[in-house]
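Yeah, one chain of the complex is gone here, protein chain that is, but the others are all in their spots.
Let's turn to chain A:
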Amino acid sequence: MTDARFEISAGFLPLLDSALLVAAREKGFAAAEGIELTLVRETSWASIRDRLAVGHFQVAHMLGPMPIACNLGLTPLAATTVVPMALGLGGNAVTVSNALWREMVGHGASGDLSPGAAGNALRGVVADRARAGAAPLRFAVVHPYSGHNYELRYWLAACGIDPDRDIEIVILPPPLMADALGSGALDGFCAGEPWNTAAVMLGHGRIVTVKAKIWRSSPEKVLGADARWAEANPDALAALLRAIHHAAQWCASPANRTELAGIMSAAAYVGRPAGWMSPALSGHLGTSTDSSVVVEDFFVPQARAATFPWKSHALWFYSQMVRWGQAGHSPENAAIARETYRPDLYRAALKPLGAALPGANAKVEGALPVPTPVGSAGASLVLGPDGFFDGGLFDPDDLDGYIAAQRVLGG
């Protein structure tokens, strides 16, 4: 018994950054667009990919690089997947075990979350362990085709640590990270929230740096849509994008943080205490049981065009697939990556709302040291600050040059 015009099923993983999809349903934004939105909690990204491929889901909460990997044929099974919208910026952190933190302090780590200082301290520990003949440190990420994997590797490599030779990187589901750290099975991990906060609250580890400091205003989760469905149902897709746009505005309002933390903590969503959700939403991160650091833009749900699917984000992810040997570089592969992200679909859906729409489809990543008004249609738009912690720039028009340069750097 429903008068919804559209029925859409979306898969998601229990992570804080599924908030935009969850709010679209729970706060009635989907219903207001005539959508009966069913959210299905999944246990792995593989399961989300498979169920999207066979039509159980029309859209899903996905890791930003995942749809590109699907379209490049790197995954075992995949439907052609398009990205008509991003689900916010930032939101991840790197957490290490208490034992590793003590060793890092011995090498000058200060706990201010600065990636350079933390990375240099970690390099000192890695060198000590190599001299002592100890096993390499073991870090975990959630998926090989993930922002987590690439930002961890970018950070390590920029600090002089070879992520393939000097340490070991394994794959682990995010809810298991904190316990693995506590049991000594892991020395560190890079994951989304609330799983870093979980490790801190349980006394198993210490947050040493965050995605928002490794690459400010950087892409993370996206809305992946089955390309066949998106093409056949443009009205349903546009309605969903509008609903998520309104949800993003709602999530971004500080007045709604407590309510959002409560919603996300429900058993059907993340299923963990609301107190675990709050740090990511407010930016007041507890980095250990007795210290905290404020990172205002830790997770950006809406400002700075946070839901716009930049082609430069897609191409940066692709450049890292090439860097770490997951994909070969060719003009055809680069085109597949570029065409996976679809700002045209985003614009078509949000233009009627008068939303702030960037004039360009791609931008030079890392070029805005301060908030900068940019050319836009609709409402005025401010982008940035953005930037890689090592001062790097990614110009999507010079993809070949970037890929060649990172080859020289190693990796």
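By definition in this document, a residue touches a chain if its C-beta (ideal position, glycine included) is under 8 Å from a C-beta of that chain, and two chains touch if they have at least 3 such contacts; residues count from 1.
Note that contacts and distances are computed from a predicted model.
> I notice the complex is incomplete. Of the names "NADH-quinone oxidoreductase subunit D", "Spore germination protein (Amino acid permease)", "Xanthine dehydrogenase family protein subunit M" or "Response regulator NasT", which is the UniProt protein name for the chain that's not shown?
The record names the chain that does not appear here as "Response regulator NasT".
> If the hidden chain were put back, which of A:8, A:109 or A:142 would touch it?
A:142
> Which is it among A:43, A:289 or A:330 that touches the chain not included here?
Going through A:43, A:289 or A:330 one by one, A:43 is the residue touching the chain not shown.
> Touch as defined at the start, partner being the missing chain; which of A:170, A:232 or A:294 qualifies?
Hidden-chain contact among the options goes to A:170.
> Name, in rising order, the residues on chain A that touch the hidden chain in the full complex.
Residues 43-47, 50-51, 53-56, 75-77, 142-144, 170-173, 175-176 of chain A touch the chain that is not shown.
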